[in-house]
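Here it is: the structure, laid out below.
The full complex has more chains than appear here; those shown keep their coordinates.
As written, the chain order gives the labels A, B and C, with residue 1 at the start of each chain.
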Amino acid sequence: MNKKTLAYHLKDIQHFYGNTKVLDIDDLKIQKGSITGLIGPNGSGKSTLLKLLAFAQKPTCGHILYNGQKEFPFSPTIRSKVTLLTQKPYLLKRNVFENIAYGLNIRKDKRHLKEKVKKALRTVGLNFEVFAHRKWHELSGGEAQRVAMAARLILKPEVLLLDEPIASVDTKSAKLIREASLKARDNWGATLVIASHDLQWLYSISDMQLSIFKGNIFSTGMENIITPPFEKYNKDLIAKKLTDGQIIKLKSPSPKTNTAIIRKKSISIDLETQKDLNILNQLHGHIASMLLEKKTGYIMSAISIHDMSFILRLTPDQISTLDLYPGKKVILKFQANDVEWI
Amino acid sequence: MDYIVAGFFKAFELLISGDNATWSAVWVTLKISTISMLLSIGAGLPCGFLIGYFDFKYKKHLRTLLDTMLALPTVFIGLAVYAFISHHGPLGELGLLFTLTGIAIGQTILAFPIVTAITASTIESIDDDLKLTLVSLGAGKRNILATCLWEVRYGILAAAVTAYGRVLTEVGISMMVGGNIKYHTRTITTAIALETNKGMFADGIALGLVLISIAFIVNLSLSFLRKQ
Amino acid sequence: GNKGLMMATTTSTDGTGLLDYLIPYFEKETGNMLKWTATGTGKALKLGQNCDVDVLLVHAPPSEKKYIAAGYGKDRREVMYNDFVIIGPKHDPAKIKGKNISDALTAIKNKQAVFTSRGDDSGTNKKEKLLWKNAGIEMPDKEAWYLQTGQGMQATINVCQEKMGYTMTDRGSYIKYESQKGGHAPLKILVEGDSILLNQYSVLTLNPNNCPNANYTLALQFSDWMASQKAQNLIKDFRLLGKELFIPNAK
């Protein structure tokens, strides 16, 4: 990667709340003009990472290069260029117009203010006449979220960090926000990092996905995570027992690690079991959902194995051949030693 | 009891008849309270903001100190200011004793901890999300100060109004530093104290009502700042 | 019931420390408790009029007589006096030292030298007004050189000292002031000795017709005690800087 094209470079970042380490990132690079999706369960550290990237908080250890330079909160380079949409969008105790215009006012940029606000509202699907003069508390949850989004978009920032921008937003607005994000990248070359639990939406927008789990980052996209407790299975293997009686066998971990990751590419899907080769897992389940990954044409499929969910990336061919559809019973297969431990 | 009723009539009489001494006291009171409020708000809001907004090592201690300063007796402040500006004091040259400026200095010392303490605890109550939002929108330190204060404007108003009540009603400083000199440094409150001492209770009540009317008019004109 | 005796008095008796010295003797001798509140003469009389106290120790003879005539007070017993003096800066810019009282005031007026007045309608203030009247000078009010402090004697002396002006004070307060300055007071006595400058203190009992609940008997007992030889001697012995503050003169 060319250094000149790097928006962010995080080195040896560790972040603590009190004594608890919540982020641990050795090295992370984010390209200029890229859209990065952040995926991870609750409490994995997504919001914390976004706050660090926004320079709204200082990491406990390590440092962050922005455009190749070490930067800190309140540095003028950062202030007007990096913008974060927080997870709980906070509206100032003013009306919608003033909320959206706030960032521009700070920048003393008052030209065409009304037109800009109008446009920003339109971008998130809100009507200027109806909403501009609403007070901050006279909005529904999703409307507030979208106003907050508009307040970020109007700034045309170099970096747009979005923390669950569509959490309480309806489908139509989610689409609008996606389009606005893509436009931000295409029109003024913005770099975007977006955290969301809506994987379909995130996949439809991002160039690459980072999975966070317990503060660690895996840049290979969405992973299938198997959490403790495990039991000893035999000398080499340990087992995760599902309550329906199925067993997932895994190669024993090193002592310190205790969470297993099975990469998507290691898992295959089938309709019938084959003779047990002992170290092969063959898990019975059914397809819960299938979503189109628009850019690639792949179909992200969620397969329920009892109370666990595995994500696979299937081709149209595979689906046609196996005649797959949501509800269809399938078998997932992967080797016990296709596991990575963290 | 009767003198309370008498006081009501007297209050009208004083104001309507344009009694010189009364109007002079009204004017003096307005002048010094305005100066001291401007000064104490100008200093107290930023200080209150800093104390309330940031977390630092001796914050709790500073708050305790500030709370203690709320209990500075006015006579004490008066004595201390007097010590500095009296003829023999270090600032004696300035000739501030028995002047309105002198009183205003003392009253600023009185009002400052009130403005600061209430502002600080109001600012303390603001959401972390607001701070984060402001930073993320590119607000600089001044913007943050201004916006945070505006977000909690009703609390700030309460701070100002409380301090104003304190300044308007204090006697000790005006008496000690101003000297209660008729037509010069006599404020409404020192006049009340005087009338009361004379046993002219009705006059005291009347002047009290005049003071309350001033406060009422000021608060009425501030009330448009209030919610709803 | 016997809650003891409640007295209203003027600031000078309390401020000089006389009562703190004298009253324990009364309490010990008679076994009665006496509490006092020290205020301006006007307020003291008012408290009596409202029956909130039992007995008064004040120094404004004309007002006292009117008070009795109005039916608020009953017995008036003169117990002691001191005198008023006019004090001013040592260098005496208006050159009043040694002049008689009226000439002195005229000189102050003509020189426009600062004169601080209590302006609080107290006994002292009433006396001062009388002096201006006797000197044939129209009562000053708004004149820039005439400062009305509306405060007690010490505060007024204090203002006077800061302004390097003149004022009229009772001797007791002046001695107290002098003692606080360690004998190096910037203000000195310039005019004294005129008989008009006499400052008479009296004990007043309240008229039981007006205040049936006031403890008239005990008030009378206190009045008597103050006039007794014992008390008179005690008053005579009360000194500051070796100087007598009050001269007993009970008849």
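Note that in this section a contact is a pair of C-beta atoms (placed from the backbone, for glycine too) under 8 Å apart; a residue touches a chain by one contact, two chains touch by 3 or more.
In this text, all values refer to a predicted model and were calculated from it rather than measured experimentally.
Summed over the full structure file, the protein chains occur with the copy numbers A x2, B x2, C x1.
Everything below uses one rule, namely that only the chains that are shown with their structure count from here on.
The most centrally placed chain, judged by C-alpha centroids, is B.
Our note on geometry: subunit B versus subunit C, Cα centroid distance of 36 Å, whole angstroms. Centre-to-centre separation between subunit A and subunit B, using Cα means, comes to 54 Å.
Centre-to-centre separation of subunit A and subunit C, using mean CA positions: 87 Å.
Residue positions of subunit B in touch with at least two other chains are not found.
Among all residues of subunit C, none touch two or more other chains. Residue ranges of subunit B in contact with subunit A, taken from their complex: 127, 129-130, 132-133, 135-141, 143, 147, 150-151, 153. Of all residues in subunit B, those touching subunit C in their complex are 20, 86-87, 97-98, 175, 179-184, 186, 190-191, 193-194, 196-201.
Against subunit B, the residues of subunit C that register as touching in their complex are 39-47, 119-122, 141-142, 147-151, 155, 159, 161-163.
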